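Removed: one protein chain of the complex. Kept in place: all other protein chains.
Note that the chains are named A, B and C in the order they appear, and that numbering of residues resets to 1 at the start of each chain.
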Amino acid sequence: MASLVPCPHCGQRPKEEFTIKGAALARPAADADAVDWFDYVYLRDNPRGAYEEYWHHTSGCRRWIVVTRDTVTHEVAASRDAADRARSEART
Amino acid sequence: MSEFRPTLRPALATKQAVASAALKLSPLPEGTIVHVLARPGEQDVVSFLGSLAKPAAHAVRPVSPGQWFIVHEEPMPHKEMKSLFAALEPRATGVDQSHGRVRIRIEGKMASRALSKGTAVDLDPSAFPVGQSAVTLIGHIAAHVTRVGPEAFEIIVLRGFAESLWDDLARMSLEFT
Amino acid sequence: MRYSALSILLNGLRGNRNWAPAWRQPEPKSHYDVIIVGGGGHGLATAYYLAKEFGITKVAVLEKNYIGSGNVGRNTTIIRSNYLLPGNNPFYELSMKLWEGLEQDFNFNAMVSQRGVLNLYHSDAQRDAYTRRGNAMRLHGVDAELLDREAVRKMLPFLDFDNARFPIRGGLLQRRGGTVRHDAVAWGYARGADSRGVDVIQGCEVTGIRRENGRVTGVDTSRGFIGCNTLALAAAGNSSQVAEMAGLKLPIESHVLQAFVSEGLKPFIDGVVTFGAGHFYVSQSDKGGLVFGGDLDGYNSYAQRGNLATVEHVAEAGKAMIPALSRVRVLRSWGGIMDMSMDGSPIIDRTPIDNLYLNAGWCYGGFKATPASGFCFAHLIARGTPQETAAAFRLDRFERGYLIDEKGQGAQPNLH
C-alpha cells in the first residue's frame, strides 16, 4: 500500500478506486460533551506508525472499510468492513 | 396522447461491433438489469435470487456484499417488475436499473489483454474464473465486469459513461482488431 | 564574509581556497533563551528575525537532519500573495514584500524571481471565484489581473486551447508572484542567523520536552538535554509529533505531497501556471528543469515518498494543459510531509503551555510564507503579542468557530 489497498470484499485494488476520508474515529454520542465533539471533528493523534483510517471503495464494492496502515512504511496490517467494526465496537 | 408510443433509444445505438480473429467488442441489447439490495443480516439471498431469475447462465451477478444484479436479455414489463420487487420483499429491495446501466461484451483470445489496459483486476483464469464478477475502474470509468466464458467478458457501465467507455475499449482493442 | 561580485573575483583569483564556512558547526550549549525546533525555512527565518529585528541572539535552531532537509528543500518554490480571506491576505502580502528585499537583506542570492503566477479558469463558476479573489487582493493593494482566453493565449500560446476536455477560458494573474530558489532560502537565513550569533545545530533531533510547573524547561535531544527559557516549534510535517512531547494534540494531519522535475530544457515556460481543471502547476527552474506538482497523495504519511497513481494523475493533467510536454521526460519525483491543518490555514500562536510557542499547519503553501512566518513568529516570541497580519492564525479558532477556510472544504485536511 498505498498503491494497492486490500479491500476485504474485492481483494487488492489500486488506490485510485478509493476515496480516503481519514482517521477512523468513533462518532461521539449525540449528547456528548462539546469537548468530545471538538476532539472528534478537529483534533488528530496523527501518529507515526500504526493508524486506522477510513477508505471507501468508491469504484468498486462501495463499502467503507477501515484500513490499519503504517504511516511510515505504508504497510497495511489489516482491513475490514467499517460496518463490522462499528458493530463489534458497539458491542464492547 | 395515449396513441403515443415511446421509443427506446439505446445508449450505444450508433456503435458498431468491432471484430477480428483475436477480439470482438459488441454492444449488448438493453434488456433488464435489476439491482437487488438485501436487508442487512439477510443470509441466503443468492439461492433465492437464483430461483427468481430466469434460468440463463450468469443471470445473477454479485455487485457488492448484499447486492446483486439480475440480468436478462429482454426488457421486463412494468407489472412483472413490480411483482418481482414484491417477491423480493421483505428479504431484499429491488431497484430497476435497466436504463441506468448498459452492457458491453468483449471476447476473444486478446480480450483479457485489452481489458488489462484498463483494470487492475488480475484477469488470469486462475484468479478470475468464469462466473466471477468485479466492480473496478476501467481507465477512469467504474464498471462491473463478469467473466461469462473462458475468453468472454460482459461489462456493465452507467448509461452516462457508456459511450465514453465504448470509445476507450475500442482504443484498447485497436492493436488486436 | 560578505558575498559580492568582488569577493567572487578575489577568491577566484586566489584559487577559491579562502571561502569561509557559510555557518559554523557549533556544539549545543547547555542553555538558550530561545530554542527553535526545526531547521526548515520557518525555523531558520524565525531565528534570523529574532536576532536581527528583536535583538534576541541566544538562540539555537535544532535540526534533526541537515538544514533544509524538510519541506523547504523539497517544494515547488512558488511564491504568491493571491489569497482570498482577510485572515490570510495581508499576511501573505507582507511575505511578498519581505521576499522583494530579502536577498539584499541577508546577502545571499535566493533568486527571488517575480515572473508571474497565472491560475487558469475553465468555467464561469471558477471565473467568478477568481473575480472574488482578485478583488479581495486589489482591496488590499495586491496586484491582480483577470485575463480572458485571448490574453492567456497571447501569453502562453502552447497551452491546449483547441482540443481540451475543459477549455481554458481565462486566468487570474499575479505578476509579482513567481519562484525562489528553495535551498538558498534555508541557507541564506542560516548564514544570516549564524553570523548574528545563533547556533544552527544539525543532526540534533528533539526527542522529548521537559516541563516543570506547567512551563517548559528544555528539550531532550539526540545530543543530550538542552535547556531554554522559551521553546518554539517549527517542525512542519512533524508538528504533531513534537507537540505530543508536550502533551498537545493538534488540529493537524501529516500528508505526503509529491513534486517532480523534468530533464533540463532550454527556456520553455517563463512564469508559473496552474491548471484549473486538474491538479497541476509548473514553472521552470533557472537550471532548466520543469518543476511541477499536483495534489496530495491523500493519505496520512510520514514517508517522504508517494505513489505512482498520483504521479500519473499529475502527468495527465500536465499534458492536458500543455500537450507539447508529451515527449518531455520526467527526471525525478520526491515527496514532502505536509502539516495539513483542519481549515487549510496556518497556526502561529502561543499554546496552553506558557512558554511553548507553535508555528504549524502550513499545508502545501508555507514556502511563500517563510519570511513573514519567521518575522511574525519572532514578533510573537519577542513581544508576546501576535503581529497584526498574523492575528487570525490562532490555535483556538477551531474550537470557537472562526475558521480560515479558503476552499470551504471543512475539517478534512486532504481536501484543502
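The working rule: a residue touches a chain if its C-beta (ideal position, glycine included) is under 8 Å from a C-beta of that chain, and two chains touch if they have at least 3 such contacts.
Here is the rule we use: contacts and distances are computed from a predicted model.
Looking at the choices "Molybdopterin synthase catalytic subunit", "Sarcosine oxidase subunit alpha", "SUF system NifU family Fe-S cluster assembly protein" or "Phosphate ABC transporter ATP-binding protein", the name in the UniProt record of the chain not drawn here is "Sarcosine oxidase subunit alpha".
Note on the chain not shown: across the whole complex it touches A, B, C.
Where chain A meets the chain that is not shown, the touching residues are 1-4, 12, 14, 19, 21, 24, 27-28, 30-32, 34, 37-38, 40-41, 54, 56, 58, 62-64, 66, 72-75, 81-84, 86-87, 90.
Chain C meets the missing chain through residues 3-5, 7-9, 12-13, 15-16, 19-25, 66-69, 73, 86, 89-90, 101, 103-104, 107-115, 122-125, 127-136, 138-140, 144-146, 157-158, 160, 163-167, 183-184, 187-188, 202, 262-268, 277-278, 284, 286-288, 303-305, 307-308, 311-312, 315-320, 323-334, 397, 399-403, 405, 407-411. For chain B, the residues touching the chain absent from view are 1-2, 4-11, 30, 35, 37, 39-40, 78, 93, 95-101, 116-117, 119-120, 122, 124, 127, 139-141, 158-161, 163-165, 167-168, 171-172, 174-175.
Quick note on the criterion: only the chains that are shown with their structure count from here on.
One simple way to say how far apart two chains are is to compare their mean CA positions; for chain A and chain B this gives 30 Å. In whole angstrom, the spacing between the mean C-alpha positions of chain A and chain C is 30. Note on chain placement: the centre of chain B and the centre of chain C lie 49 Å apart, centres being C-alpha means.
Those residues of chain A in touch with two or more other chains are numbered 14, 16. For chain C, residues touching at least two other chains: there are none. Taken in their complex, chain C has these residues touching chain A: 240-241, 249-254, 297-303, 307-309, 313, 342, 398-399, 411-414. If you check the complex, the residues on chain A that touch chain C are 2-3, 14-16, 20-23, 38-39, 41-46, 48, 51, 53, 69, 71-74. Across the complex, chain B is touched by residues 4, 9-10, 12-14, 16-17, 58-63, 81 of chain A.
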